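A short worksheet on the structure shown next.
All protein chains but one are shown at their positions in the complex.
Entry: subunit A
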Amino acid sequence: MIPRFINVIRQIERNVIYSLFGQPPRELALAYVHNPPPTPAPRKFSIKDIIGDGYLMAVPKFRRTIERRLKRKYGTPEYNQKILLPKTNILVCKECGHHYESGRLCGNCYKKIESETKEIKAKIVEKLGSSPIDKEVIVLYEGENVPDQPQEFWKGKRIIEMKKERPQWFSKNLLQRSTQEPSDSKDVKPTDLA
């Protein structure tokens, strides 16, 4: 209502007053150059406008379930147990007194044996070369003489000599037969008694 009224007033002003009294002389008019300020090009919205010098940190987008949270925290026994649990399968080695897991070899003993085995292995491979292997191998250390055993024992066997003393833990008894010889008695045991 009011804008229309203002328009009506303006119409009257233009039509009535200007026709009666004429337009005011141009000399009296104020010199004015219409120079509208340059309109800025419409910019796209950017997140930089908001954060300025700061930076954004990652935030969770979705809720983690209880199960996922617990797994992340404590792991699973099958794959990766993150909690420290006491081990109940540790034994003391009867040979050397070090601890080892039950059902496994003792680490300390095995280290000794492994290094000795490697040496013997290298020696055997060096000695046998690529010739056909047709004889059992026997390892002798320094200071051990051959005729300890009867002649038949050495027959058809290849002797590998290690150029060092036998380690104390590598018992010489291994070369001797530990089982009893079969007896010569002709006694026949009764069978099917019970």
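Heads up, the rule we're going with is that contacts are C-beta pairs under 8 Å (C-beta built on N, C-alpha and C of every residue); 3 or more make two chains touch, one makes a residue touch a chain; residues count from 1.
We take it that contacts and distances are computed from a predicted model.
Engineer: Missing chain, UniProt name, options "Large ribosomal subunit protein bL17m", "Chromosome transmission fidelity protein 8 homolog", "Sister chromatid cohesion protein DCC1" or "Origin of replication complex subunit 3": which is it?
Structural biologist: "Large ribosomal subunit protein bL17m"
Engineer: From the listed residues A:36, A:60 or A:132, report the one that touches the chain absent from this view.
Structural biologist: Hidden-chain contact among the options goes to A:132.
Engineer: Out of A:44, A:63, A:94 or A:163, which residue would touch the omitted chain in the full complex?
Structural biologist: Residue touching the chain left out of view: A:94.
Engineer: Since one chain isn't shown, list which residues of subunit A touch it in the complete complex.
Structural biologist: Considering the whole complex, subunit A reaches the absent chain at 80, 87, 94-95, 100-101, 103-107, 110, 112-114, 116-117, 120-121, 124-125, 130-139, 160, 167, 169-171, 174.
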